[in-house]
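A single protein chain has been omitted from the complex, and every remaining protein chain is retained in its original position.
And now, chain A:
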Amino acid sequence: MSRPPDSPHTLQQAIRQGAVWRGDRCPPITARPSGYPALDAQLPGGGWGLGQINELLHRPGQGELALLLPALRRVAEEGRPILLVAPPWIPYAPAWAQAGIPLAQLVWIRATAADALWALEQALAEPDCGAVLGWAGPRLDDRHARRLQLAARRGGGLGLLLRHGAPESVASPFPLRLAVAAQGDGWRVRLLKRRGPPLSEPLYLTQPDSSFRPRPESPLPCHAGLLEFDATPRRRAA
């Protein structure tokens, strides 16, 4: 078998140009920084990948939203909308405003389970959506998952799928898969799947701000314009 004399050279060139992706490093993809340097260092592209679905396995209430907030804040600062497609409960406006998300950018889409997938696909495919958050239970049809991934690629925005109760052992077609659990004041994040070498150790992240933690020391002023008839909310020791 004859080989062109310059083939190793060409391969070297191809590797240098990024045409060949080697499995021991993360490929360069466009991403939006998550706001946590320790996490960004491990995520391909240095953040939540754009034009793909980022899948988060979680139990509700363990701060999964707080983990996403820095990225969502940046989306909102750019004047792009954030779509919540069929969240499990009411997105509580005072909390989201407190977290620094302008409510004008927040769109809440209420849908039944079947319509939610359709709405999610439509929203992901829209190039003008800054971020799309979807919720899916343990059962997500592989065909549907692939459709979502293709829609996200078309739209090129930030697609985040929060899944509650999905087993880690079941494969999914999404290129990034994280398991998030609360740990002390922050989270323990395990990267179950990423484009690049596998990461066996979990990451321990801490909250950069205390926006969701109780702040008993913070004053609770009663603004004159807020409610004049009410007494100042009193606090007492637990």
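The working rule: a residue touches a chain if its C-beta (ideal position, glycine included) is under 8 Å from a C-beta of that chain, and two chains touch if they have at least 3 such contacts; residues count from 1.
As a convention for this text, contacts and distances are computed from a predicted model.
UniProt lists the omitted chain of the complex under the protein name "DNA polymerase Y family protein" (options: "S8 family serine peptidase", "ATP-dependent Clp protease adaptor protein ClpS", "Tripartite tricarboxylate transporter permease" or "DNA polymerase Y family protein"). Taking the complete complex into account, A:110 is the one of A:9, A:110, A:139 or A:154 that touches the chain left out.
As for the chain not pictured, it touches chain A at residues 59-66, 78-81, 87-99, 102-111, 115, 118-119, 122-123, 126-130, 181-184, 212-216, 218, 220-221, 223, 225-227, 229-231, 233-238.
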